[in-house]
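My structure is below; once you've seen it, I'll send some questions.
For this view, one protein chain was removed and the others were kept in their places.
Chain nomenclature is as follows: A and B, assigned in order of appearance, with residue numbering initiated at 1 for each chain independently.
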Amino acid sequence: MRAFLARHWYAYAMVLPVVVVVGALVLLPLAQGLYFTFTNINEATIANPVLDRPASYEFVGLDNYVNVLTGGESYGAFWSTLGRTLIWTFGCVLAHYAIGLGLALLLNRRMRFRGLYRVLLILPWAVPPFISVFAWRYLFNSQFGIINQALGALGLPTPVWLGQSDLALFSVMVINTWLGVPFMMVTLLGGLQSIPRELYEAAEMDGASAWQRFRDITLPGLRSVSSTVVLLGVIWTFNLFHVIFLSTGQNPHTRILVTYSFERFFSGASRDYAVASTYGVLILSLLLVFVTIYRRAMRRQGEVW
Amino acid sequence: MSVDAAALQTARTGAGAAAPTAARRGRRSRLASVGLHAALVTASFVAVFPIFWVLVTSFKPDARAVSPTPRLVDESSVDNYVDVLSGARGDFLAWFGNSVTIAGLTTLLGVFVSSTTAYAVSRFRFPGRRGLMLTFLVMQMFPFAVLIVPLYNILLALGLQGRSLGLVLVYCTTAVPFCTYMLKGYFDTVPTDIDEAGRVDGLSPFGVFWRLVLPLARPGLAVTAFYSFITAWGEVAFASAFLSAADGSKTLSVGLQVFIQQNRTEWGHLAAASVLVALPAVAVFYLVQRFLVGGLADGAAKG
């Protein structure tokens, strides 16, 4: 034991602050949140120190899970919401990746104004998201938004972008794509720059065309960066609530799992913490399954991490 | 701005790229060149326009901001800014100060703890290392704000509820996993020979971290700082839950909600306030942007 500590004590000293904070502010709440999913806790039954009211919530077993998973409308129509969540997540990540890669490839060439382009293209990342969302709501506004003004001037239909229709889902995906591309672009650009030039030169010697060089050198060279950012992208997007919440508020057409969890949490007189936590746990479980499969697939392709 | 970044780019790609033969070989046809620039100009326009339009709107009175025929300049003045800054609509300057304090502390603390953790994970093979990294991955999967009730209880028990420090700690937990991943990737690129030379020169493991590795990882730290800052600067849900409701202790993102009322949004004022909020973030961004490209990829590649 002494030898063990002597060898590792500085490593443990260095991770200690994080472990303490994470333990207190993540694992403990997580455990408590998990417990809530087996109770009927809500605004009426939670302990309220201001009113000096003790907690009166009770253990209800798996009721919350049963209610949610049977897919009732009053519990957020779990399955159809899940479907929408998948469309949202994979749609956004695909758009982020495709556009980000495209722009990174363009920016990876030597040309004039390259630095300027790069700064401008990363800018959406620098602006706090609630302001970006505000900006887009302003652009998308059906009456005075500049997008509809332009469409109207061209004689095209001027739809209600963020209204009560599936168009709203498309619109928030556009907004989120705009928000998320810079991160992908910057990361992939860094990945592109780390591919040794000699590989391209060797491929050119071997007579590879531009497309072949892209397919056989660029894409494999980006694989480790790509696999990480796509994984993070999926996790983040799956759990991204503020873009949807700030754009459309509580709109069943843009409802994904995490926003419904927030709906139950924040709104209505009841503030149903139990159902909100149940959604949280379900989200965590789904992502854990996804990550496990993803990592296994990556490892099978020879990725080691 | 562009010159600076472009110069850096050349430095990064190295001497090979600057060789004259490569330049000649790499020359594009005129058409390809036009296409390249056209694509980038379009993309830049899309990236910048929403922000630009907020800037334009911020000078318009609320009534003109919703005019059905938008124009670039429409009775524009700085009245909105005067209103917002004078505190007529809530104590904007106090909000601003709170936000700066909280985001600043989050950045400082977040960068510090994630860098020590990242260093330990990058250099030492201690039992529990994998578990720690996996915990960080899992931490990103849970909708954090659903933890508000348990977090509220814990902060209350720690006496941190309603205090800035409590919020700072919560923000740190959200920023630390990603920052640690990134910094670990960055530290991995610093050769361990440097650490060993430092040990032989008389440094303790902490000394090596503090005097050699941290200074060498400055670009990575810059990116991490940027990320922590942005995370804390624009956050709404925790800020409204964990800070006292008094107007003077709100952060910007919470305070700004006064400009959004149920049926009538004060677009002009909101725009002006938004510009004021965005400015510090953009400033921080500008300071670190030249490090972003290398930093993120190093982190992600080795994460």
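The rule is simple: contacts are C-beta pairs under 8 Å (C-beta built on N, C-alpha and C of every residue); 3 or more make two chains touch, one makes a residue touch a chain.
Everything that follows uses one rule, which is that contacts and distances are computed from a predicted model.
Selecting from "Mn2+ and Fe2+ transporters of the NRAMP family", "Carbohydrate ABC transporter ATP-binding protein, CUT1 family", "Lactose transport system permease protein LacF" or "Cation acetate symporter", the unshown chain of this assembly corresponds to "Carbohydrate ABC transporter ATP-binding protein, CUT1 family" (UniProt protein name).
Within the entire complex, contacts from the absent chain reach the displayed chains B.
Checked against the full complex, the one of B:Ala63, B:Ile194 or B:Leu287 touching the unshown chain is B:Ile194. When the full complex is taken into account, the listed residue touching the unshown chain is B:Leu212, out of B:Leu212, B:Ala225 or B:Ala239. Residues touching the missing chain, restricted to subunit B, are 191, 193-194, 196-204, 207, 212, 215-216 (touch as defined at the top).
Note that in this section only the chains that are shown with their structure count from here on.
If you average the Cα atoms of subunit A and of subunit B, the two centres end up 16 Å apart.
Against subunit B, the residues of subunit A that register as touching in their complex are 8, 10-15, 17-19, 21-22, 24-30, 32-33, 36, 41, 46, 49, 103, 106-107, 109-111, 113-132, 134-136, 138-139, 141, 143-144, 146, 149, 178, 181-183, 186-191, 193-194, 197, 224-225, 228-229, 232, 235-236, 238-239, 241-242, 246, 258, 261-262, 265, 273, 276-277, 279-280, 283-284, 287-288, 291, 305.
On subunit B, the positions that touch subunit A within their shared complex are 1-9, 12-13, 16-17, 23, 26, 28, 33, 36-37, 39-40, 43-44, 46-48, 50-51, 53-54, 57, 65-70, 113-114, 116-117, 119-121, 123-124, 126-127, 129, 132, 135, 137-151, 153-154, 156, 158, 169-170, 172-173, 176, 178, 180, 204-206, 209, 230, 233-234, 236-237, 253, 256, 267, 270-271, 274, 277-278, 281-282, 284-286, 289, 292-298, 300-303.
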